[in-house]
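Shown here: the complex without one of its protein chains, the others still in place.
Order of writing sets the chain letters: A and B. Residues in each chain are counted from 1.
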Amino acid sequence: MTVVSLRDVTREHGEVRALGGVSLDVSAGELVAVMGPSGSGKSTLLNVAGGLDRPTSGTVTIEGEDLAAVKDLAALRRTSVGYVFQDLNLIPSLTAAENVMLPRELDGVRTGRARDEALAVLAEVGAAEVADRFPEELSGGQRQRVAIARALTGERRLLLADEPTGALDTATGDEILQLLRTRCDEGAAVLLVTHEPRYAGWADRVIYLRDGRIVESGAVRMESAR
Amino acid sequence: MSAFRAALRISRRDALRAKGRTALIMVMIGLPVLVITAMFTGSATTNVTMREKLGSVLGAADARIVTRPFRTRVEQNPDGTGIGQPSAKRRERPWTPGEIGALLPGRLLRYQANVVEARLADGFDRVDVMEADLRDPMTGGMRRLVEGRFATAPGEVTVSPELVDRGVRIGDTITVWRPDRTVRVVGVAEHPNRPGVLEMVALPEGLLPHQNDGNDSGWLIDTAAPVQWSDVRRLNKAGLAVQSRAVIESSDAVSSGPMDMHRLVQVGVSVLLVVTETVLLAGPAFAVGLRRRRRELAVIAAQGASARQLKAIVLADGLVLGGAAALLGGRSGSAPGC
């Protein structure tokens, strides 16, 4: 089942064409890695796919809904799309649990229930013991675990990760990929932007972007071992 | 609702984390609030004491007649403040009780007041001196005898409790400089609404030399009927200022009038200035904080906060900081009044 689908998507920033006709489908349970030199449009692709940015032309569909017809993109982000960035993911003044609660609270869920949900997701990502710590008291790996937990609260099935391993050593980076992979195997769709081949190796499919276009996709497609 | 709770939580924590910024905003908002409150408290309390201090000024008398250096017409407020008088050639002859009696019949009691330097255990200090015969019932309520007795002869004084705290005892002698005299302490008398004042009370000219007209001297008067505003104006015309119990106690005469209107406008203008100052100062303080928080707001937006919710978070900032600052400023501004 396709979770996010892009059709001939272009995105222009004034004269600059960041994306030039990209088509891409990510299914539930699929981990797709996006690679390419800096400035190739990787982050733009992620932003457009998650509704942080609107395409100049082409269509983006998330769980069957055409984003062009969605008025409240904020609500869509709260309920369908989770973001994980390289760093500065978490709000420093909130504890890990409170960070995870935030999207649910913004969605109007009662504080008590949001907290219960947050603790459950934190346990799933192996970060239960840091629930009441502040981000600055966490290691880089723990922070990313919490960020992933937050991206997954509220039954969200599309997870967009922009260099989530950027600030981590390779062993911790592997742990984060292992976690993303597990979430994937449990039915989430993950679109991962990375410039490190070792992390792209975890993907079912690797896409190369160059100058806003996909240069290789199908050729790297692997038959899933599962 | 829970979204706003989350917003308040973020603001509260941020306020605790960025202590410098918080302190800055608190000062910028709290200080003007403090000034306004202190101003209001101050003016409220002085208004009250105007009537409250009647006892200490007039005792049981109907009025106090204050001599002036000249005998030209006096302008004054109903409560006896704001005294003005055009100057003229000074008269050699001082007011006599007989002259006063001709203008306003009644029993007179002489008073005069000044400040002297007195030698205390730890050196010279400025001490108020009030001279009136406190044994006279007309002075009832001006001072309260705590210990010993009132002065009955020249060279005897009562002292305020503050002077006792400074080491003066009944039976001691105090050396006064200007005029150079030595007085003996016979009692302790307390001022009803100036706790902490350094004061000695003696009989008229029992410590101070004779004070000329216009030099904080005059008479208390006990009249048959209350002294009215018309009486006051009559004495003003003759060159005397008057504080009348009846006039001051009738609140209409005190609170209305052109001077009070003027005062109201003054207060209004100051409040306006202070509020403007707050807006001008606090605005940039919040703006500085916001720029630093832009990254944080972006993260919150990525988690699905709508534009309205982001505004709520910024608003919560103002609510937390502004509220706390206003509360703090208000409390410390009104503290001296309580």
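The criterion applied here is as follows: contacts are C-beta pairs under 8 Å (C-beta built on N, C-alpha and C of every residue); 3 or more make two chains touch, one makes a residue touch a chain.
Heads up, the rule we're going with is that contacts and distances are computed from a predicted model.
**Student:** Given the choices "NADH-quinone oxidoreductase subunit N", "3-isopropylmalate dehydratase small subunit", "PadR family transcriptional regulator" or "Membrane-anchored protein", state the protein name listed in UniProt for the chain not shown.
**Tutor:** Record says "PadR family transcriptional regulator".
**Student:** Report, in label order, the displayed chains that the undisplayed chain touches.
**Tutor:** Touch partners of the hidden chain, whole complex considered, are A.
**Student:** Out of A:V16, A:A68 or A:V215, which residue would touch the omitted chain in the full complex?
**Tutor:** Of these options, the touching residue for the absent chain is A:V215.
**Student:** Taking the full complex into account, find the residue in A:H13, A:R54, A:R110 or A:R198 that is in contact with the omitted chain.
**Tutor:** Only one of A:H13, A:R54, A:R110 or A:R198 touches the chain omitted from view, namely A:R198.
**Student:** Touching residues of subunit A against the unshown chain: what are they?
**Tutor:** With respect to the unshown chain, the touching residues of subunit A are 37, 178, 181, 196-198, 200-203, 206, 208, 215-216, 219-220, 222, 225.
As a working rule, only the chains that are shown with their structure count from here on.
**Student:** Mind listing the subunit B positions that touch subunit A in their complex?
**Tutor:** Against subunit A, the touching part of subunit B is residues 1-3, 5-6, 9-10, 13-14, 16-17, 295-296, 299-307, 309.
**Student:** Enumerate the contact residues on subunit A facing subunit B in the complex.
**Tutor:** So the residues of subunit A in touch with subunit B come to 52, 72, 74-79, 83, 85, 88-94, 98, 101-103, 105-111, 114, 150.
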